[in-house]
Every structure is written in structure tokens, then in C-alpha cells.
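Moving on to chain A:
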Amino acid sequence: MSYLAGDDMYGGYGGADILRGCTVSVDKGEIVVIVGPNGAGKSTAMKALFGMVRLREGDVRLAGESIARLTPQDRVKLGMAFVPQSGNVFTTMTVQENLEMGAFLRRDDISGSMERVFDLFPVLEEKRRQTAGELSGGQRQQVAIGRALMTRPDVLMLDEPTAGVSPIVMDELFDRILEIKQAGIAVLMVEQNARQALAIADRGFVLVTGENRYTGSGRGLLANPEVRRSFLGG
Partner candidate 1 sequence: MSTNARAAFGFAVVAAALLAVGLGQSWSVSLAVLNLCLISAVMALGVNIQWGYAGLFNVGTMAFAALGGLAAVLVSQPPVHAAVAAGGVKLLAAGAAACLAAGLVWYPYRRLPRGAPRAVAVALAAAVGFFIVGVFFDPAVEAIEAVDPSTSGYLGGLGLPIVLSWAVGGLFAAGAAWAIGRVALGLRADYFAIATLGISEIVIAVLKNEDWLARGVKNVTGLDRPVPYEVDLQQAGWFVDLVRSLNGKTLAGLTEAEYAGMLRDLTVEASGIFVKLCYAGLFLAVLLVVLALSERALRSPWGRMMRAIRDNETAAEALGKDVYRRHMQVFVLGSAVIGVAGAMLVTLDGQFTPNSYNPLRFTFLIWVMVIVGGSGNNLGAVLGGFIVWISWIEAEPLALWTVDAVTAAMASDDPIRARLIEGAAHVRPILMGTILLLVMRFSPRGVIPETVGR
Partner candidate 2 sequence: MDVDIVNAAVLLANFVVVPAIAYGSQLALGALGITLVYGILRFANFSHGDLMAFGTMVAILATWQFQAWGIGLGLLPTALLALPVAIAGAVIAALAADRTVFRFYRVRRSAPMVLSIASVGVMFVLNGVVRVIVGPDDRSFSDGARYLINAREFKTLTGLSEGLSIRTSQVLTLALAVLAVAALFWFLRYTRAGKAMRAYSDNEDLALLSGVEPDRVVLLTWVIAAALAAIAGTLYGLDKSFQPFTYLQLLLPMFAAAIVGGIGQPLGAIAGGFLVAFSEIAITYPYKKFLHYVLPENLRPDGLVQLLSTDYKLSVSFAILVVVLLWRPAGLFRGRVL
């Protein structure tokens, strides 16, 4: 059984269901990517795991226990971290303050965690006194991921971390995400850049209209001709 799993989820934002029996899971030390066409419910599935979408049916379990009734804030306390696609940094606060806000609930010494974030993203240490609003898109994503890591999560969920950044920055970010995985964290990503994302993924879920269409290892999905044709542009 996976560390974090959403089983047979049905639900949406009121009105018609967006998720229709969708199942997603991720284990510690692996990268799982959710891909699919626009409107397939990728982000919704991730938000459902985090408690930001009301589930009509289905369950979310963390380390075997159901967390379907918890608020997002409570899930943060249990070691889940979420990086939204937009509005994921405090633009008027400095980089350092952004990281401190990530550790808001922690009462212990956070300097070690901060060092680790700076090791992972050296540019942030350089710009620690600048406001996040002044940074480039790629740097902001680093701040956002760094902020999430400051909670010392077991699960890191990223909603399109490479949206709007250049290909070079994207490769760079994926490398960092691989490093995060190596620290034993479960990484779950929603990605538009499906091909590159699947290349670093251990497993992948292809969603279509809120349902699982294909599931497999990242490499397996990349090799699957049907997946290539329908979702990866040949």
C-alpha cells in the first residue's frame, strides 16, 4: 500500500463531478507524475488529495489512515506540503521570510532546514534579502518549493512547477526535484511538459476526463505508443 493514496475519488467544485473514479498514489522516495490533456482533472486530483476539493465518494489515506475529513491545514501538520501553480510565494516578503513562513508551525530550530534549502537552491541564499516579487519565474518556483520543504514534509505535491519557465530552467528544476526524492520524500507532480516529467518519474498516471486511462512506470508510459500518440504529441 502506498504512503499517500487517493482511491476511487469522485467530486469537484460543486456542480458536475470533475473526478470520476480517479486513483492516484505515491510512495516515499519516488516521483509520481500526473499527466493528461487540458481539463482532465489533473490539478483537481492533486487538490483532492490535499483537501481543497470536496470528495463525494472515495477516500484519501496517508500512511494507511484516512485523512479525507481533515482540512488542508491539518494535512500540513501531518507532513504534506503543497506548492500551488500560481500565487505560491509571498511576493512582498523577502526570500528568507518566505522560507520562515514555510516553517511557521515549527517551534524548533529551523536553521538546518534553511541550510538544506540553500544547498539545494544556492541562488536563494544569494537573494535571501530580496523580496520574492522581484525574482524571475524560475527563482520564484525555487522559493515556492523551498518554502514547502521548510515544513520538513514527507510528501511534496507540485502543481505544474515548470509552468512559464524556460526549458533550461525546467531541466534545472527537475534535477532539483530528483535530489528532493533522494532525500526520501514522496514527490507528486502535475505537469504539462509530460515528456520531460515522465522521464524523471518513477511512476505516472494518465488522466482523461477525471478517470485513469493509463498507469505505469515513467519509462513504460514513455515507451507506450498509444500514450505517445495521444498525449505526448507523437
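To be clear about the criterion, a residue touches a chain if its C-beta (ideal position, glycine included) is under 8 Å from a C-beta of that chain, and two chains touch if they have at least 3 such contacts; residues count from 1.
The candidates came about this way: all candidates are chains of the complex that A comes from, given by their letters.
Fair warning: this is a prediction, and the values are worked out from it, not measured in the lab.
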item: Candidate from 1 or 2 that touches chain A, complex-wide; value: 2
item: Parts of chain A lying in touch with candidate 2, wherever the complex brings them together; value: 72-73, 76-77, 82, 84, 87-93, 97, 100-102, 104-105, 131, 133, 147, 151
